[in-house]
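These notes are about the structure you will find just below.
Only one protein chain is missing from this complex, and each of the others stays in its spot.
Coming up: subunit A.
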Amino acid sequence: MFRTHNTQKNHWRPNEIEAGVQETNIRSAAVGVMAMRQALKAVLIDLSGTLHIEDTVVSGAPEALSRLRESQLAVKFVTNTTKESKRSLLDRLQRLNFSIQEQEIFTSLTAARSLVEQRSLRPLLLLEDSALEDFTGIETSNPNAVVVGLAPNHFNYQTLNKAFRVVLDGAPLIAVHKARYYKRKDGLALGPGPFVTGLEYATDTHATVVGKPEKTFFLQALRDLNCKPEEAIMIGDDARDDVGGAQNAGLRGILVKTGKYRAGDENKISPLPLATCADFPQAVDYILEQLI
């Protein structure tokens, strides 16, 4: 039912060491597992491809989520989005019968907003109207930062020149994420990544990327759960952005074989996923049976 990777010790053991047992200098994988079992406090869950695929729910996922909630583990839903506000994500999830609260959702837009708030920035927002809702109340006059999401209506010569001048004057460039392109009904279309890359080149700077797979994204998602990275696990269908990103940030990761999963994805990251499961319900069973 589950495929765990604990036979691959070279990949596996560094995880155990990160799981809070360095001080005891324990090199035994078995003891490492025990240390992990004691530690798990929170589960981060990807949305699209993991709980649902477009408007179709992954079979058994709402029930599995309820089982997970009964275990006292904290739960948070994390996703890279540049167009959908939290409100619209929540509407869809509730329509699909998931019991989820708005404050449990953490998106790349949320991450961008908290970065802006932490640093008291006044951003020029290159975002579509549907995403602006998540920035309500943020001061944007006389900008001293640039936030770039997926904004076809703003990716034009005039607006990019304006953003460029703000960054050239020393303002930070913040990218909601750096996807190269995405699939639209009429074919492939450029994502925010190319435009961020162009602005980076023009200004000789590096953007701060806030979405998955960035380390800070996972750490920020855990912040209000009062939970250390090694006490959390991420479940997602994207080997690189969900599982690889989480594991790089010190969390553990479970890959599910739904959504964008393609055969062999679990071998494309190092260290390997802690486990690879058929779908979200099996990932939940794995956590409940093996990790607590």
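Odds and ends about this structure:
Basically, contacts are C-beta pairs under 8 Å (C-beta built on N, C-alpha and C of every residue); 3 or more make two chains touch, one makes a residue touch a chain; residues count from 1.
Note that in this section contacts and distances are computed from a predicted model.
Chosen from "Trafficking protein particle complex subunit", "Eukaryotic translation initiation factor 3 subunit B", "Phospholysine phosphohistidine inorganic pyrophosphate phosphatase" or "N-alpha-acetyltransferase", the protein name that UniProt gives for the omitted chain reads "Phospholysine phosphohistidine inorganic pyrophosphate phosphatase". Checked against the full complex, the one of A:140, A:197, A:216 or A:290 touching the unshown chain is A:197.
The omitted chain makes contact with just one of the residues A:39, A:112, A:127 or A:160: A:160.
Residues of subunit A in touch with the missing chain: 152-153, 155-158, 160-161, 164-165, 168, 180-181, 187-191, 193-195, 197-204.
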